[in-house]
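Every protein chain except one is present and positioned as in the full complex.
Residue numbering begins at 1 within each chain, and the chains themselves are lettered A and B in the order written.
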Amino acid sequence: MKQSWYYTRREILLRLSWVGVITAGAMALGPLFQYLASDEDQVQSPIVSVKKQPEMDNPWENVPSTRVWLKRDQAGVMALVASCTHLGCEVRYHPEKKQWECPCHGSIFDEEGRPISGPAPRALPRVAVEIKQDGSLLIQMNEQVRIDERAKKRG
Amino acid sequence: MKRLPIRILIEKEELAILLYMALSLLLALAIGPEVGTSGQAPLVGQAAAPWIFGPVQFLLFYFSPWISAIFFPVIFILTLAFLPWINAFIGDRMTRVLIAILSGTILILLIGFMFKEQVTL
Partner (left out) sequence: MNVPKKEDNSLKQTEIIQNKGERTTFISHIHPRFVSEAALKFVSTFCLGGLSALSFLVLAITGVLLMFHYQPGENSAFSSLLNLSSVIPYGAILRNWHYWSGQIMVISVSMHMIRVVWTHSYKPPKQLNWLVGIGLLLLTLFMDFTGYLLRGSQESGAAANVAVHLSQLIPMMGQPIAQIFFGKPSPLSGSTLMVYVWHCVGLPVIALGLQLYHFWRVRRDGGVRPL
């Protein structure tokens, strides 16, 4: 006896193509995620350059339009990034109190950037400074260094 | 006229979607449209527009801006818009002739434009 099919050819083909479509859709999720997450159009330069060194023993000086503050002591030039180590707000320097204060949650750091009170867990980050041959400074925002590091000469 | 359940139409639509996606993606992968010339590159003299506006561009070569860009398009669009009423006057066959004339004119202007300039999409 000839068996009668429950599904027609048309239905089987359509189901198969739907499986294909769903697979293609699932494969497109990866590229879609990559496309949306790409930040290649917002490259921020990790290098800040400053024309001349700060004067010896001056208070912390801000490099305009950045969070970088420079100071020079007997051992050399150092650079501090004024980002609170709690959640990243920009901290303000108060020269009269010789303190850094964070407006977001009240963290207070001392002159060197070490946390005195408030929720901040670590000292304010210091970053590497290089002195070029013509005397200008290159601050590498991506290279964190210890508090006692000073600028290195290059070139 | 037989009536069919909507499932049949939906199946045809699903097939059409599949075909459309496949063909248009193939086109997209194969040929990319130009980006044009950067504003920081040396000046290019040519004014371009999407190719579909070719007919108007072509007319702008020969007639005044008023005629080619305002009068001609407006008359064209009004003729199209009032087609149902024009049809009441001139009858079915002549309406088809009219639309053939209109499309033919656009096509001829478009081809003229394409030969006039180096067309970039």
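Descriptive notes on the structure:
The rule is short, and it goes like this: contacts are C-beta pairs under 8 Å (C-beta built on N, C-alpha and C of every residue); 3 or more make two chains touch, one makes a residue touch a chain.
This structure is a prediction, so every number in the text was calculated from the model and none was measured.
Partner chains of the missing chain, restricted to those shown and counted over the full complex, are A, B.
Among A:31, A:64 or A:95, the one in contact with the hidden chain is A:31. By the touch definition given at the top, chain A reaches the unshown chain through residues 4-8, 10-11, 31-32, 34-36, 38, 40-41.
Annotation for chain B: contacts to the undisplayed chain at residues 1-10, 12-13, 16-17, 20-21, 24-25, 27-29, 31-33, 35-39, 41, 43-44, 46-50, 52-53, 65-66, 69-70, 77, 80-81, 83-85, 87, 92, 95-96, 99, 103, 120-121.
Simple rule for what comes next: only the chains that are shown with their structure count from here on.
The mean-CA centres of chain A and chain B are about 50 angstrom from one another, to the nearest whole unit.
Partner chain B is touched in their complex by these residues of chain A: 10, 14, 17-18, 21.
Of all residues in chain B, only 11, 14-15, 18 touch chain A in the complex they form.
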